[in-house]
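A single protein chain has been removed from this complex, and every other one stays in its place.
== chain A ==
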Amino acid sequence: MRYRVGGIALLGVAAWLLPYQLDSYAIHVVNVMLLYALLAIGLGLAMGIAGQINLAQVAFFGVGAYVTAILTTKSGWGFWAAAVVAILAAAAIGLLVGTPALRMQSHYLGIVTLGLALAFTNWVTNSHLAGGAEGITGIPRPQLPGVDLSSEYLFYYVELIVFAVALAFGIFVVRTPLGRRMRAMRDDALAAGAVGVEVPMLRMTAFLFAGVYGGIAGVLYAGLIRYVAPETFSIANMFLLLAMVIIGGRQSLVGCVIGAISLALVRELLVDYPTYAQVAYGSVVVLTVVFAPTGLAGLPRRVTGWLRRRGWLPGGAATAGALRPFQPYGQAPAPQAGPMLEVTGVSKHFRGLTALQDITLTVPAGQIRGIVGPNGSGKTTLFNVVSGLYKPSAGRVAIAGTDLTAARPYRLAQAGIARTFQNLRLFAALTVRENVLVALDRSRIRSIWRYAVWQVGVWRHDRELRRRADQILERFGLTDFADSLPGALPYGIQRRVEVARAMAATPRLLLLDEPAAGLNGEEVRQLAEIVRSIRGAGVTVVVIEHNMGLVMSLCDQVTVLSNGRIIADGEPARVAVDPHVIEAYLGDSTVIDVPAAEEATQATEVKL
């Protein structure tokens, strides 16, 4: 930590003294470089942190520059007033370009943003207002009392300060709740929605950031060059910017800056051979994505990892801790009686296929309800309808008396539903602690204003969240793995992390989708203990499970689905001998030997 502070101070001093070493051409190059770095931070936030493919960054840059140019030259505004409007305009365009992200992702979003960027260049090349292909000249030099900004040396300091603030703010966002939710959304948008992350709003926020950073860079560009023309904002420059972010490492803002600075330097060295430079950086992009997808920023970790594997560095094998026993929740007063989950006449069709047919079931508060049925009988589809991933074709879903049919997943999460997934959906690039933190974080998008004016509040909130996350990790016995990535952990521990994450959202209703799949006997026993304790804490639990031993011992009531219909419903022991159930599983009514509830606690793994 002390080294880090020292390093940053040293970099700051070096940056402050840099102009004394440079001639007037070199300082110009550095000034342009800083603008690229600003743009790269904006692109990195949208693409690397929030996972939104944004190929319109150069258009946001252009909006900032052009609005400044038009307002100062055509309307006679002062530079700084124009600058404020320009940044607002770029932010607005950012939101506008981002709206398609609400409906589509990945390559679709790529093509739409690229198309809109092309539309922008097309507009400025043709518009009379924007000066056509010749662009706009004679932008007045920005005035700052006591500082002559026509000197590029002094302009450098303005840019440096803006850049430092922008980078610090970016890193602040990444490390605090907002950025964490964005990274969770990038890793798995579905799971993020299920723990209460407002996915649509966060996508817009990502584009808002990209727009603001682009706008600021555009304003500075107009002040520095004092001339704008369409070719600066061409697709070729967009791809150059993309190359900077990819080569530097898109998931690290510092990496984006390093990428921007190094690529701008290389471009400057090859300024007489622009096409060869283009071949070079295009090839490096290809090589980077194939061989070093984390870019320059990821290199140190890759190198140390490689050294460790060869035994040249200590550490080596994962410094694994131990999974500690679960510490039960305290007994909460029994929740007030009444239904927690009411599903009324729900049907779900996929084109011709009927996955659910007129399902009606009521789960009273404080119950553990089992849902069983053969594969393909619609169990997970039912969960997906209840947790808002699917819209039912017919019917209604109510939580604690409130109708929440077809509400967005994050709305349902806020209303008190949490769930786990059959195939584990942990946020892969977030540590175990961060996985829990995302679910703990109940702050809504409307509190985003605090990032602009009250950062201390954000920071305090984050510290409080971390304290609570550590409590949850301790309760689930996961403290030793707090800083590991989930993918590096054994399967059984990952399952437990997912339950911990779901419980971090403090739900009223917990949906567990095959929580015992892949667990060994001892782990199943621990799971049963955990689920009972969760119910004891006043949470209603619905569990899909194939392990009949677990279902028999754990559930108060069992509902059996087959071909999308409920075929039986009642106490476990009665349901297990129901001829319809046996027929659904085995195809005829031969009575099978079903383990009784008592011996089931020994976790006989009867996978039906």
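Following the convention adopted for this analysis, a contact is a pair of C-beta atoms (placed from the backbone, for glycine too) under 8 Å apart; a residue touches a chain by one contact, two chains touch by 3 or more; residues count from 1.
One rule holds in what follows: contacts and distances are computed from a predicted model.
Here one chain is missing from view; checked against "Cbb3-type cytochrome oxidase assembly protein CcoS", "Nitrite reductase (NADH) small subunit", "Branched-chain amino acid ABC transporter permease" or "DNA polymerase III subunit epsilon", UniProt names that protein "Branched-chain amino acid ABC transporter permease".
The residue touching the chain not shown here, chosen from A:157, A:239, A:329 or A:459, is A:239. Of A:283, A:402 or A:520, it is A:283 that touches the chain left out of the display.
Note that of A:31, A:72, A:125 or A:443, the residue touching the chain absent from this view is A:125.
Panel shows chain A; residues 51, 53, 99-100, 103-104, 106-108, 110-112, 114-116, 118-119, 122-123, 125-126, 235, 239, 242-243, 246, 275-276, 278-279, 281-286, 288-290, 293 of it touch the chain omitted from the view.
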